[in-house]
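Below is one structure, written out as structure tokens; the observations come after it.
A protein chain is absent from this complex, but the other protein chains hold their places.
Order as written gives the chain letters A, B, C, D and E; numbering starts at 1 within each chain.
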Amino acid sequence: MRPSGRAPDEMRAIEIIPGFTRHAEGSCLIKFGETHVLCTASLEERIPPWLRGKGQGWVTGEYGMLPRATHTRGNREAARGKQSGRTQEIQRLIGRSLRAVVDLGKLGERQITLDCDVLQADGGTRTAAISGAWVALRLAVDKLMRENPAMQDPITGQVGAISCGVYQGTAVCDLDYAEDSTADTDANFVMVGGGGIVEIQGTAEKEPFDEEMLLRLLRLARMGCDRIFAAQVKAVREAGER
Amino acid sequence: MRPSGRAPDEMRAIEIIPGFTRHAEGSCLIKFGETHVLCTASLEERIPPWLRGKGQGWVTGEYGMLPRATHTRGNREAARGKQSGRTQEIQRLIGRSLRAVVDLGKLGERQITLDCDVLQADGGTRTAAISGAWVALRLAVDKLMRENPAMQDPITGQVGAISCGVYQGTAVCDLDYAEDSTADTDANFVMVGGGGIVEIQGTAEKEPFDEEMLLRLLRLARMGCDRIFAAQVKAVREAGER
Amino acid sequence: MRPSGRAPDEMRAIEIIPGFTRHAEGSCLIKFGETHVLCTASLEERIPPWLRGKGQGWVTGEYGMLPRATHTRGNREAARGKQSGRTQEIQRLIGRSLRAVVDLGKLGERQITLDCDVLQADGGTRTAAISGAWVALRLAVDKLMRENPAMQDPITGQVGAISCGVYQGTAVCDLDYAEDSTADTDANFVMVGGGGIVEIQGTAEKEPFDEEMLLRLLRLARMGCDRIFAAQVKAVREAGER
Amino acid sequence: MRPSGRAPDEMRAIEIIPGFTRHAEGSCLIKFGETHVLCTASLEERIPPWLRGKGQGWVTGEYGMLPRATHTRGNREAARGKQSGRTQEIQRLIGRSLRAVVDLGKLGERQITLDCDVLQADGGTRTAAISGAWVALRLAVDKLMRENPAMQDPITGQVGAISCGVYQGTAVCDLDYAEDSTADTDANFVMVGGGGIVEIQGTAEKEPFDEEMLLRLLRLARMGCDRIFAAQVKAVREAGER
Amino acid sequence: MRPSGRAPDEMRAIEIIPGFTRHAEGSCLIKFGETHVLCTASLEERIPPWLRGKGQGWVTGEYGMLPRATHTRGNREAARGKQSGRTQEIQRLIGRSLRAVVDLGKLGERQITLDCDVLQADGGTRTAAISGAWVALRLAVDKLMRENPAMQDPITGQVGAISCGVYQGTAVCDLDYAEDSTADTDANFVMVGGGGIVEIQGTAEKEPFDEEMLLRLLRLARMGCDRIFAAQVKAVREAGER
Partner (left out) sequence: MRPSGRAPDEMRAIEIIPGFTRHAEGSCLIKFGETHVLCTASLEERIPPWLRGKGQGWVTGEYGMLPRATHTRGNREAARGKQSGRTQEIQRLIGRSLRAVVDLGKLGERQITLDCDVLQADGGTRTAAISGAWVALRLAVDKLMRENPAMQDPITGQVGAISCGVYQGTAVCDLDYAEDSTADTDANFVMVGGGGIVEIQGTAEKEPFDEEMLLRLLRLARMGCDRIFAAQVKAVREAGER
């Protein structure tokens, strides 16, 4: 029995509020149950120095957690003067995941920064961040394309992410904090529409896992990502209707 | 004529959503028009080393701005590895302002940290932060007092803050970004219920100002703080009704 | 009764030694009683990147305290690897205050850095720093104008600063450390010749203060600044006579 | 055709020189072809503060790359003043991987730090680091057990790691730099003796990959780890014979 | 011919003003011509953690240069966030030099920090710092011994330092900046009363030097240190007479 009472393949309620903040070219607040992440896409007409003259753009991610997003207050990374290894690892993952669905040549010499800031955490913040970042990116690119009618869409598809794991011996989908902190195995999957895998990060916290369990988690993840893709489409549509 | 079309003594709409996040002992999202600040109060049963053995508690503030809270994206302070002088100045102001209405002896050997994180900025973020931090503090202390029925209330009154200034020669109340960035004079006032002044920070951005103008700004500020005090009371009452 | 035996409106002895160090374009050692600050003005024929092409100059301030300027030794900020919030706050104040009396267009594409280093501290270091920085600035600009006879004077007037406060219920002028550390209210005033206010920073350390007290402090400050202006003029004249 | 001319399932020559440095409790130089990593295990009779009183030990990893281990010189992380996100990610992976085969309770209140420093890099440095760290750990624990005859062996098995990937459409084992930098997919596998999976980190650099390809890589990895386990056993035996 | 017109063995005028600042247990301003260094000795009744329980004290040095002590303004080390290699090298030298004349056991469990801050630089700042630090140390220990009449004097002798070098082929004593920046060889000597050598740091900036030249510099240094010892004694006597 999961702490939340959910069935093994049951996800938390997903809510995506597009346009949550107004200055960013694209933004949303994404909620996976009690995990709330504010995602913004900032478009800048400049690129990192090492990309200059290559006729392409760049997409990168940054991640932060408000000090009291968690059960007990954590130190503010800006005050400590450095970002933790965990933060940097997540930032790199967000960037790679979103670049997997962007044709950087079509984007042109522009940079889009996806800022994912966790307002409230209850497990799965990095996967919510990736899933929300896609919505912010889509909205920012839609705006860019409205302003540049001749531009071809640089986004090649959807990307979403979910964490699955082995909780008390059973493969379960969309771990919350209570499960995540005690799971035997925790695996994050990043997938594109159609089911291709962009990234797998699986860690055995207690016992090593085997091929069969890996496949079981992979199938749960595929099912979960399909639900995320639907929520993303709905959010983008709502943004357009306003 | 103010850019927003407001009358000189007209404030922006104030909205305070108590309990905006769930882990903090007290929290609210405070909105002054398009300025949105998430304030949380975190209670810890420990005190800074230099206070040990003095039989009193501590109240401190921290402040942050999400990278894309502003019109153009700013660098993430955690990534740059240090907090700006502006951030530190505001943090110190938040702490001093809230301590002005707390009896640290009655608080006991506890620390309350007020985290004020700007989700969206349109001028007046530090004054909104102080005004919202009081609500978060009040909710956290109410919770603490429910758990410690014998405890005396350490909060001695309300504290609120507002920025007033001279815009095109006229004294105006509650500057937004369009005014703030071009004002002749910009002054932040922190006041307690009853009208006592806790802090004044007035800066002539262009021409020096005189005693008469200072008094005019002070009166606008007193009027504004009264409205803030009412909004704070309403928010705390709503939190109690849930 | 003030710890020093001074009357409420009595300032400490002011001494300004112009040309205290020889490499800087302008310099002085300013003493307010036992508070001694070395102020240097360094002129550079370059401007910060964000000012390029605007046809104007820049004036900025830096502040430091020698580790044993104080009663007990403090850590060296260079060794700790960062400047405290207090230091940064003061640096920003020095820069704003001096820019209030400089026409940056007339200065041309040059930067003047005002370094204020406290050799010995006894309260009021930031106001002494501002008052001394003006002398260093004046001397540096005089030198510049001698070398560029066609140049118009970019300095529009004098600026001085003083701290006043409420000590045991009485408004007093020019707080020393014994008063500053126990004052009810502490307010720093930066003023220009003629009495216009450039900056007010007032903080109630214990009880909030009211409008009447604010005005009383303001009047003490105006009187004090007049004495500072006279001492500045005298120091500049002495420098010229050598 | 692989750049090195190797068959898809052909690994590079593995060489492990135990006892490469003399001060560490355990050490080895591990070579996967032209990738050379110096691994040391340092035993300390102390534990991190957050583990105190829990009656268990800790195993952690650190990773570094000499500035000219690579084709072009990189900046020294100590000089830049911070470790890159990549370095921190690898350090965390090394620590988790080795802890997977240590019974921290049996280790007792001791910490073992596994330092993995890359002397020469040609792809696969993190997997070589993990594979070599196990040898250093084994030697350090053997020494500890000789000194504490009553101690039970805290090491529960072997752990090894290998990178596999998709190069020009074909699944290949043990990527070198020429392959790694152009691979379609790159996946690192950490496995224990018996074939259980401790960690999978798979990234699609170009096209997303599917379940079938994931399984193919997994099987290559299992085969590769078996060879690594044999090399580890041989190295530990050689160390014992000296 | 030396730029200053001095004879090869002629030193600059030495002036030592004892008690230049008032809070430190001992202090002086030392001038070697236009090189001015403020030296303070701060006594603390605590020792570094690694000395605890050894029944001895510690003497350490810190060094700083005000940003405009030099011909052109340098960056403030506190603002850059780190001390230069040069600064650290000098700090270590100051500490070692002064410890050479202190019996740390007789000092007892106390730490004396010698802060040497350069107000104005014209070559030879590190040697002036060492020579002045001894005066500050002597004054602080005299004060300590007056307060602890039973204490034995922990200072075993005088220490002084001077820079000599080869300027245009000639061995000269007490290099100023004009010489230092173009010298063939620059050597700093730290000596104790009686002529024993505590430290030699000689660097050939252009041509290597030979044994004979080394001896010639050594003899100039011995003569120079004798003059420094006399100036130190005079300054300590003056301090006592006040």
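Details
Throughout what follows, a contact is a pair of C-beta atoms (placed from the backbone, for glycine too) under 8 Å apart; a residue touches a chain by one contact, two chains touch by 3 or more.
Only a predicted model underlies this, so the values are computations on that prediction, with no experimental measurement involved.
Every shown chain touched by the omitted chain in the complete complex is listed here: D, E. Of the candidate positions E:11, E:41 or E:100, contact with the hidden chain is made by E:100. Interface note: of E:33, E:67 or E:202, the residue touching the hidden chain in the full complex is E:202. In the full complex, the hidden chain is touched by subunit E at residues 82, 84-86, 88-89, 91-92, 96, 100, 187, 191-192, 194-204, 207-211, 214-215, 218.
In the full complex, subunit D touches the omitted chain through residues 21-24, 27, 34, 36, 38, 40, 42, 44, 62, 64, 66-71, 73, 76-83, 87, 113, 115, 117, 119-121.
Note that only the chains that are shown with their structure count from here on.
Comparing the centres of all chains, each the average of its CA atoms, the largest separation from subunit A belongs to E. Here the CA centre of subunit B is 51 Å from the CA centre of subunit D. In whole angstrom, the spacing between the mean C-alpha positions of subunit A and subunit B is 32. Annotation for subunit C: residues touching 2 or more other chains are 82.
A complete list of chain pairs in contact reads A-B, A-D, B-C, C-E.
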